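Each remark here refers to the structure printed beneath this line.
Moving on to subunit A:
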Amino acid sequence: PGRAGAVTANPRIAWSYRDRTNPYWNAIVSGGNAFVRSLGMPESALINLINEGSSEKSLADIQSLLSRYGSGVALAVDPNDMPNCRPVVEAVSKAGAYVSTIWNKTDDLHPWDFGDNYVSHMTWSDVGPSEQTARVLFDAMGGKGGVVHLGGIASNNPAIERLAGFRNALKAYPNIQLLAVQAADWDTQKANQVMSGFLTRYGDSIKGVHCASDTMAYGVIEALRAEGIEDMPVVSYDGNPQAVELVTQGKILATVFTNPYWAGGITAALAYYAATGAFKPSAEPHEHREFLGPTILVTTKDAREFKARYIDTNPQYDWKNFWALASK
Partner candidate 1 sequence: MNRFLAMDALRKWVPLLVLVGLCLFFTVVNPNFLSLRNFARIAISATPALMVAVGVTFVILMGSIDLSMEGTVAVCAVLFALALNALGGSIAGWGWVAIPGALLVGAALGAVNGMVHVMLRIPSFMASLSLGFVGIGLSLLITGGNRILIDDPLFRSLLTVRVWGFPLMAYAALGCLLVAWFIQDHTTMGRNFYAVGGAEDLARASGLDVGRLRIIGFVLAGVFYALGAIFAVARLGIAETETGRNFMFMSITSVVVGGTALRGGAGGVWNTLVGVLIVNVIGNGMVVIGLADYFQDGVLGLLVIAAVYLSTNRQSLSFVK
Partner candidate 2 sequence: MFELKNVEKRYMGVHVLKGVDFRIDDGEIIGLVGENGAGKSTLMKVMYGAVQHDAGSVLVDGAAVNFRSPRDAMKMGVGMVYQEQSLIPNLTVMENIFLGFEKPFVRFGAIRWKKMAQAARRQLAKVKLDIDPATITSHLTFAQRQLVELAKVLALEERVEGRLVILLDEPTSVLSRDEIDLLFSVVRALRRRASFIFVSHRLDEIIDLSDRIYVLKDGSVVDVLDARHADIGTIQKKMVGRDINTEYYREDRQAPYDEDKVLLELDHVRIAGRGNDVSLRLHAGEVLALVGVEGSGREPILRTIFGMLKPEKGTLRIRGEPMRAFSPARSVAHGVGYVPRERKVEGIASGMNVFENMTLSQMRNYSRGGVLDIGAERALAREWIGKLSIKVPSEYADCGNLSGGNQQKVVLAKWRSGGSEIILLDHPTRGLDIGAKVDVYGMIRDMSAAGVGIILVADTLEEAIGLSHTIAVIKDGEIRKWFNCQPGAKPSLYDLIQHMV
């Protein structure tokens, strides 16, 4: 623990994330921007650190930020790879700044081991929701037939969990036959290619497709469209606007919304208010420092309503009510 308790009136707010080319991270940044605006500051006050999928760049950028602003930093970060979380947190607490993390953290690392500086970690349990989308898919298939799964970058934690959820659901459907599981690296083009390959290998025995992300589902749908297949059941994950739109059209049967907009805002808010001294993280219980983010299953039944509420407008959030949407 570094110079804990060194509070600053006006800490710099920074978000460090993977890239700007992905709808998910764009939503995170919008949330961050909304939070910054709620403080009466322009959006440009939010410092964007983009690591482009490189843990090395992630860490180096954060170090530079800390050398520039020292303890006066409130950082929200996805450390990109689980092992990168520790050096990030150590660097921040050494500088006496404040950090809140999402998604990637190893199990042996805990906010409460760093006094106030490591404010919180939010992650999402993807196993359950992924199991739910799989069930929606299997039901649409009539409980029988062959299914394929397209996964994210295989060593990424969400990819592992979403695959685990899918496998859990399989246990309950004995007549569903798992044809293949393959990583398509969250990539639309790669998913398109992999799906084409699956179509050759399994042909008509594919009756449903389980995708670990929306971006891959788009590639799958286009691969099917090229073959004139319009009614294959497909489910995905992330709840991107385009995917929700496709759910309303029935092209995707279900996706899971993890509310990146809220996550982007609240993670920055946690770090910021800890830095200003508005609350004292070490006084909070453990479940306020490591908690699960919200997940909402979006299906064809409720997609329209969901879209109106979360996509067409963003709900007004109270950025001081930190754990309002946390899953229990």
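Throughout what follows, contacts are C-beta pairs under 8 Å (C-beta built on N, C-alpha and C of every residue); 3 or more make two chains touch, one makes a residue touch a chain; residues count from 1.
On the choice of candidates, all candidates are chains of the complex that A comes from, given by their letters.
No experiment lies behind these values; they were computed from the predicted model shown.
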Only one of 1 or 2 touches subunit A in this complex; which? 1
Can you name the residues of subunit A that touch candidate 1 in the complex? 19-23, 25-26, 29, 154, 180, 182-183, 187-190, 192-194, 196-201, 203, 218-219, 222-223, 225-228, 242
